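Of the protein chains in this complex, one is absent; all others appear in place.
Per-chain numbering from 1; labels A, B and C assigned in written order.
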Amino acid sequence: MAHEVETRKKTQAEFEYAKRKREEEMRGQVATFALMIFLTLVAFTAVAADFSAYYVVPTILLLAAVQVGLQLYYFMHAKEKGHGTPIFFFYGGLLIAFTILITFVTIIWI
Amino acid sequence: MSSTAQAQKKGFGATLWDYLTTVDHKKIAILYLVSGGFFFVVGGIEAMLIRIQLAVPANDFVSAGVYNQIMTMHGTTMIFLAAMPLLFAFMNAVVPLQIGARDVAFPFLNSLGFWLFFFGGVFLNLSWFLGGAPDAGWTSYASLAIASGGHGVDFYALGLQISGAGTLIAGINFLVTIINMRAPGMTYMRMPMFTWTTFIASALILFAFPPLTVGLFFLILDRMFFANFFAVEMGGNTIIWEHLFWIFGHPEVYILVLPAFGIFSEIFAIFSRKRLFGYSALVFATILIGFYGFMVWAHHMFTTGLGATANAIFAVATMAIAVPTGVKIFNWLLTIWGGNISFSTPMLYALGFIPSFVAGGVTGVMQAVAPLDYQLHDSYFIVAHFHYVIVGGVVLALLGGLHLYWPKMFGTMLSEKLGKITFALFFFGFHATFFIQHFLGLLGMPRRVYTFVGDQGWDLYNLISSVGAAFMALGVITLVINIIMTSVKNERVGNDPWEDGRTLEWAIPSPPPFYNFKQTPLVRGLDTYWIEKMEGNPEGMTYAEPIGDIHMPNNSIIPFIMSAGLFVAAFGALYFIDGDKAWPLPVLALGLLITLGSMAARSLKDDLGYHIHKEDLLKEGGQPGGH
Amino acid sequence: MMRGLKKWRLFGLAAALMAFLAACGEEQISTLQPAGQVAEDQFDLLLLSTGVMVFVIIVVSIIYVLAIIKFRRKKVGEDVIPEQVEGSKRLEFIWTAIPIAIVLFLAVPTVAVTYQLADVDDMGVVDAEGTPASVTVDVTAKLYWWEFAYPDLGIVTAQELVVPTDEPVYFNLTAADVKHSFWVPSIGGKTDANTDGVNTFYLTFDEESADLEDGVFYGKCAELCGPSHALMDFKVKALDEAEFQAWVAAMQESTGEAEGELAQEGQELFEQSCIACHATSGAGTTGGIAPNLATFGDRNRIAGYLPHSEENLKKWISEPQEYKPGNLMPDPGSLPGREGEAFSEEELDALAAYLFGLTVEDDM
Partner (left out) sequence: MDINKQYSAQTWPDHPETATLEGKNKFVGFWLFLGGETVLFATLFATYLALKDKGPSGMEITASQLFELPLVFIMTMLLLTSSLTSVYAMFHMRSYNFRAMQAWMAVTVLLGAAFLGFEIYEFNHYVHEFGFTYGHSAFSSAFYTLVGTHGLHVAIGLGWFILLMIRNAKRGLNLYNASKFYTISLYWHFIDVVWVFIFTVVYLMGVVG
């Protein structure tokens, strides 16, 4: 177990670059947040507006899926490097979760 | 420190404290082995009581109620408290060594996982002394589990909840260990087969235990806290339990059998002196089996009435599992084909495994034929089938693995002679007990019956089955004698006692020093140690780093206290529903407080571990036996 | 010498035959001696899958035995290091493709029969005059006994199912308390009796049960349901169409009235103590908390599993918990009007006489 961590002083240019990258990313995060709020508003409005359930239910489920994608890839940094294995397992969990949900709305009966 | 000889020199108190606080994966392996072995014997005694009761028709050796408790506890104990912990023992003992790691990813959690399992198991078994054990079968189907009187089922739900949390922690720990802690050069496709199967089994644990957790919570909430998940008159639905249980329960079979496959893969390679045939096919077959394991659970529910479409889908999906399993069997056959087979004890178990498991596998396919399963389900045929899989697969692997890894874990060999006698008794007894049960099922005998009326064509077969069980018991007794005798003799062995070891664990002393590898090895291919040996490297390893300080984690008593807290809390929860006592709620609160408090203590106190200095490592030289 | 050998051969053949016959079990309960279309379909699947699987086992065994014999260390040599073969794409392909073919081969009949056995479209179909074309039985599994109601015929019986032969009989299956499972091995596979919801299925009875050892097929509960799960047996009488119609008519007319002095005494006692739970007329309604006793005298077993004798009946009435632990039948002492007093020997005689007189088969 190599427990010593190599730390290195960044050059000013490197530091500035990293900082700029982080700040850019943060602006992206805020934009993501705005999008999430917007999606939520759409979902609530669609329900409050009393459209037919046949349209509303798939729509709001889709909106939820998009929001979760945003959370995962932006807020939880899943788009960054080194997330391959964790995301693979997370999707494994989602696949099984999906199977369970399908089962419970189809063959629980009555 | 890690040698038993040295441990004996220490006082008993010091040794006990050492084991209560240890975070060393090798010692935790021994803890798993000892407690798993204990529960295996308990479950075995329960099995013997079952076979005594059923030896003759209309027997009154035990009463109906007691029989149901024994039968339930036999299944629950063997699956949760014997088979899994014993596999964890080998995983802990071997996997970090096989991947060239100094420890698991989370040593503290490793200890916590063990103590949770241990306290859960003890809690479950205390039911015998506190008003009766659970009696609704190990599957604990909801309507009966809700109707069952007394506290038996409460013990089941709470006990499994605690030990299940331990299992989940252990699963995550192995996953991270294998993902992050592999030595340089140890790519995924160079990992030994046992590591691979541990990896997949751990992934199954990660996804299969949450449904069980939820199901058990529902059961706890329904029985103890006024919920209505399974109360049909309140709108509940008992099929939910069946689904949740089998969404967990089917992968559980693979959680058990995949590591068993791993152990056999190691044995076949070592004792045929040949690399695994079709290694990559074996890996993909393992992954595929793991995946399918999640898609077939409803084949346990063909008779529930899910409808023809669901039954047909799950029938075909289940049959599909036979394909990767078949691939594995043929690859093992081709591994020994062209090899140089030594019939040592571990190899006998591996060779005994093939016909046994094939028999269990083909009856599995027969039961995948849904309409045929209507006849076989819940009869003695299914009892025969899953014992062929679990005993013929998992228990043979555990016994074979025990003989294989005993020298690595304890530094001394088990007697080959007694080992072969054990094998002969156990193997004969196993087939005598269970082969005949296929026919009992076909002749109409339902499972889980505490007695049967004579002259239905079952009397002789049941007697044969009971006699067979006695042989299995004799086999286990021989094993215990073997362990005691060889431990007393305690003849020390070197790094590679089987002489044909292929993977990294055989390149270091038996037992390994507490830091495992003085220098992290560089892995240059599949079967690293074999490669080095064949190239005449006397060290058995190429090193990836110079000798340097080694960082080690500190021992801690906190996992023990944390688990004990839940154990205390469980008593509070259990008696809460009675409503006639004042103490349950305070006890529940106290227990949770102990657990939360020790979690906070853990998080507030920095635990940075310590270093073994380079000079001390150099002083030790290459002496086997470690510290 | 030769003659000796021949004798041994004959003996061996006879022994094998005996073993084979014994291996098929008792015809009233064995899945290996199917007596109905459903069980026959399942038996055919059993033969088919066993055949395929035996083929697999033989292939594996041959490779296995050859490998062990050819490559044992004694033969190969102590110090020989075999060639480290990596694998073979061709072999991998073969042993992936062949199992897939085998699985597909099994999957086709599996799916077909699964749908076939689930086909209950004809259930409750009525002809032009409104009479049902087939018999439907509502089965309710209760703690350790079975209730069989024939809603279209207006009759209820318990513990012994009576059905016509050579036509599909339809079942509605449910459980009153905890899960049970309905299984008549020689007629067809099991179906769970759930507490939530009704399972429907059909069975065909191709043989009259009168030819069997006890005159009945054996039925079992196949889902753990409590202490007396093992004792939750029932029996099936399969009658030809005419006899079945006669039985139905007799059931519809059964009154539960006693004949003879002793039996009448028994009836009086019964009406004091037992009638609250047990009905004695076949034309009853469902939902009784205890079995309908209209056919008690015709039954094959006491309490589902004890031999059908007066002695056993008396034991059973006196100590129900002793013979079927966990069942709901009260001790005599706790019955209405008993005030803690058990039945005397005379009272038991009277009850036995009454109950054994409850029969519809005599009136057929």
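Please note the rule applied: contacts are C-beta pairs under 8 Å (C-beta built on N, C-alpha and C of every residue); 3 or more make two chains touch, one makes a residue touch a chain.
Please read these numbers as outputs of a predicted model, since none were measured by experiment.
Taking every chain of the complex into account, the omitted one touches A, B. Of the listed positions B:Leu20, B:Ala147, B:Ile179 or B:Leu288, the one in contact with the omitted chain in the full complex is B:Ile179.
Within subunit A, the residues in touch with the undisplayed chain are 1-5, 7-10, 12, 15, 18-19, 22, 25-26, 29-30, 33, 36-37, 40, 43-44, 47-48, 53, 56-57, 60-61, 63-64, 67-68, 71-72, 75-76, 80, 82-83, 85-87, 89-90, 92-94, 96-98, 100-101, 103-105, 108.
Mapped onto subunit B, contacts with the missing chain fall at residues 105-106, 168, 172-173, 175-176, 179-181, 206-207, 209-211, 213-215, 217-218, 221-222, 225-229, 231, 233-237, 240, 244, 247, 600, 603-604, 606, 608.
The working rule: only the chains that are shown with their structure count from here on.
The distance from the centre of subunit B to the centre of subunit C, with each centre set as the mean of the Cα atoms, comes to 37 Å. Shared interface positions of subunit B, i.e. residues touching 2 or more other chains, are given as 237, 239, 305, 307. In subunit C, the residues touching two or more other chains are 196-197.
Put simply, subunit B touches subunit C in their complex at residues 63-65, 68, 135-137, 141, 143-144, 147-148, 232, 236-239, 272-275, 277-281, 303-305, 307-308, 311-312, 315-316, 319-320, 322-323, 326-327, 329-331, 333-334, 336-343, 351, 354-355, 358-359, 362-363, 365-366, 368-379, 439, 442-444, 446-453, 455-458, 460, 534. Residue ranges on subunit B touching subunit A, taken from their complex, read 101-103, 175, 179, 181, 203, 206-207, 211, 237, 239-240, 243, 247, 294-295, 298, 305-307, 310, 545, 550-551.
Those residues of subunit A lying in contact with subunit B across their complex are 1-3, 85, 89, 92-93, 96, 99-100, 103-104, 106-110.
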